[in-house]
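Below are the structure tokens for one structure; questions will follow.
A single protein chain has been omitted; all remaining protein chains appear in their positions.
Right after this comes chain A.
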Amino acid sequence: MSDIATRPAPNLLANPLVKAGLIFAAVIAALAIGVRLDPTNTLYAIFVDPFQQMAQAPDLLVQTVWEGLVSGVLYALIALGFVLIFKASGVFNFAQGIMVVFAALTLVGLYEKGVPAFLAVILTLGVMFALAVTIERVVLRPLVNQPDIILFMATFGITYFLIGFGEALFGGNPKQMIAEQLYLPKGAVDLQILGGLVSLQKIDIAAALIASLMIAALAAFFQYTRIGRALRAVADSHKAALSVGISLNQIWVIVWFTAGIVALITGIMWGARSDVSFALEIVALKALPVLILGGFTSIPGAIVGGLIIGIGEKLGEFYWGPLIGGGIESWLAYFIALGFLLFRPQGLFGDKIIERI
């Protein structure tokens, strides 16, 4: 039962010395901030003022939470791609971020070459399938039974290959996502809530809906189908899965293809909000704190983790950011994740380590 996939994030922080050191560092940091701010007002500014602001302008609060929710859903989508592959092959797939970019680039690139939009989606799915088969053949199969770290490094290789390959094929310039051609809605809905105007982008609503649908579909697939059961079995123990005749090669192709589908949908949604460029890959790294929060092996964890990180960082940026001059959004997620590692290293929903005594 001590298999790779059931293991939570490595618990470096079980070491009391490390833990004490981190807490010490945090206290020093807090003191440093406290000194910079007006000492008489620091506590007030941290603990009272933001909440007063929330109560005074509830419409702003709703707007902020909504924005957090949307980016949270998109983080969740990226995290989902990671979880799928980690569960089934015990590989932390660093290339998930670039797969998002690659899928989106392929879609837009095909469209620019004159392929109708929906045909381009189907062709892109074909490309993602070919990619899954290639990765299984060229990378995973020869490296089977190597230590986890080697497979992890191999996904770095895949990342840089895809960056180069994508650039060679489609060029390095940012592209416009073909949102309109895919009938994704544009514009905003203005709602009258709590005495203020809250404006919701239609594309965000669509993103939230599509993401929820896909997550539900994946959960059903995992829980109720023969392949889904096999996927969970592989996640539990590779060897036992082999022994009952589950073909790992087949499972890996399925899993990487599923991650490819998730990547394509994520790429379309992110791409429609900004544009399609290699910078998206950085956003994908936000999936890391999401995973630490939700647990590397849990699909619901990826979703809840995504939402907490998304909403948390928007609220933090808006209400607490000004206290230290803004820019909280880029690191707050990692801070939240660090706190979680201290107290619940397997994440909110990570597989419990089953140990019989």
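In the analysis below, contacts are C-beta pairs under 8 Å (C-beta built on N, C-alpha and C of every residue); 3 or more make two chains touch, one makes a residue touch a chain; residues count from 1.
Assume contacts and distances are computed from a predicted model.
Going by its UniProt record, the hidden chain of the complex is named "Branched-chain amino acid transport system ATP-binding protein" among "Ubiquinol oxidase subunit 2", "ABC transporter", "Aspartate carbamoyltransferase" or "Branched-chain amino acid transport system ATP-binding protein". Touch with the chain omitted from the figure is made, among A:D49, A:E112, A:D236 or A:D275, by A:D236. Residues of chain A that touch the chain left out of the display are 1, 6, 144-145, 226, 229-230, 232-233, 235-247, 351, 354, 356.
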